[in-house]
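Every protein chain of the complex appears in place save one, which is left out.
Moving on, here comes subunit A:
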Amino acid sequence: MSLALDESAAPILEVREVAVHFSGLIAIASMSFAVPEGEIVSLIGPNGAGKTTAFNVITGFLKPTGGRVLFRGTDLTRLSSNRIAGLGVVRTFQRTSIFAGCTVFDNVLTGMHRQGRAETWGALLRLASVRAETGRMRAAAAEILAFVGLSHRAGELAGNLAYGEQRLLGIAIALAADPKLLLLDEPAAGLNPSETEAFMGVVQRIRDRGVTILLVEHDMRMVMTISDRVVVLNHGRIIAEGPPEVIRANPDVIQAYLGQGVKHAKG
């Protein structure tokens, strides 16, 4: 912990010259950026800029056409998505993604999968160690639900939650997987201003827990308020990078957004 200063400067994630081509369409031409440990970094850009594609590459849902992604020095591009999550790189989805047929509590418990050890034999024999583990995991799941403020919905079917609550649950599931680096894909999409406000608080509190955050978000107020650093993507290329104040004043960025016809307003 005495090295906290140095660690905060070291990148936890490095994206190096990543390119993604979809049979002719170039979604990402060449993208390089780094995420310093402990920060909130936002990846912004107009619709279709390649943000979600970048997330898919980092988390192993998509193999890049070229380039590398390094997480604390480990190349992620060779690993399967579940292995990458196992290293502590966890993402949420742009489209609300939950286990709709399960209770809210079970959703979080399922998210905690990699914190458990119990396998088939242990489960069948109901070993003492497995029962103890189940107890620990249930307590931790309850704690996560309290953290995002969904405790009162624990017994409800996830599919029955209101939209905003489902977005929160999506984050709770990702948190349950104990991320070191959390990638949030438009967490506030479709939320009203007061819900967005609450989400900003949640994201900041996650960072305060020591989780590094890479955020994709169209809500500029949220991005500019909570980011330590902003990376701007347009047509599959990075056009600007820096602290929010600098990005806000960058003419290329303004041009990219205005040229798109203020699409970010539609959320």
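Rule of thumb we're sticking to: contacts are C-beta pairs under 8 Å (C-beta built on N, C-alpha and C of every residue); 3 or more make two chains touch, one makes a residue touch a chain; residues count from 1.
Keep this in mind: contacts and distances are computed from a predicted model.
Undergrad: Assign the chain not included in the display its UniProt protein name, restricting the answer to "Quinol oxidase subunit 3", "Branched-chain amino acid ABC transporter permease", "Polyamine-transporting ATPase" or "Electron transfer flavoprotein subunit alpha/FixB family protein".
TA: Of "Quinol oxidase subunit 3", "Branched-chain amino acid ABC transporter permease", "Polyamine-transporting ATPase" or "Electron transfer flavoprotein subunit alpha/FixB family protein", the absent chain's UniProt record names it "Branched-chain amino acid ABC transporter permease".
Undergrad: Pick from A:Gly101, A:Gly135 or A:Gly201: which residue touches the chain that isn't shown?
TA: Result: among the candidates, A:Gly101 touches the missing chain.
Undergrad: Among A:Ile40, A:Ala54, A:Val104 or A:Ala176, choose the residue that contacts the chain missing from this document, as touch is defined above.
TA: Considering all chains, including the one not shown, the answer is A:Ala176.
Undergrad: For the chain left out of this view, which of A:Ser32, A:Thr65 or A:Ser81 touches it?
TA: For the chain that is not drawn, the touching residue is A:Ser81.
Undergrad: Can you say which of A:Thr59, A:Thr77 or A:Thr212 touches the chain missing from this structure?
TA: A:Thr59
Undergrad: What residue numbers in subunit A mark contact with the hidden partner chain?
TA: 59, 61, 80-83, 85-86, 90-93, 97-102, 106, 109-114, 116, 118-120, 122-124, 126, 130, 133-134, 137, 173-174, 176-177
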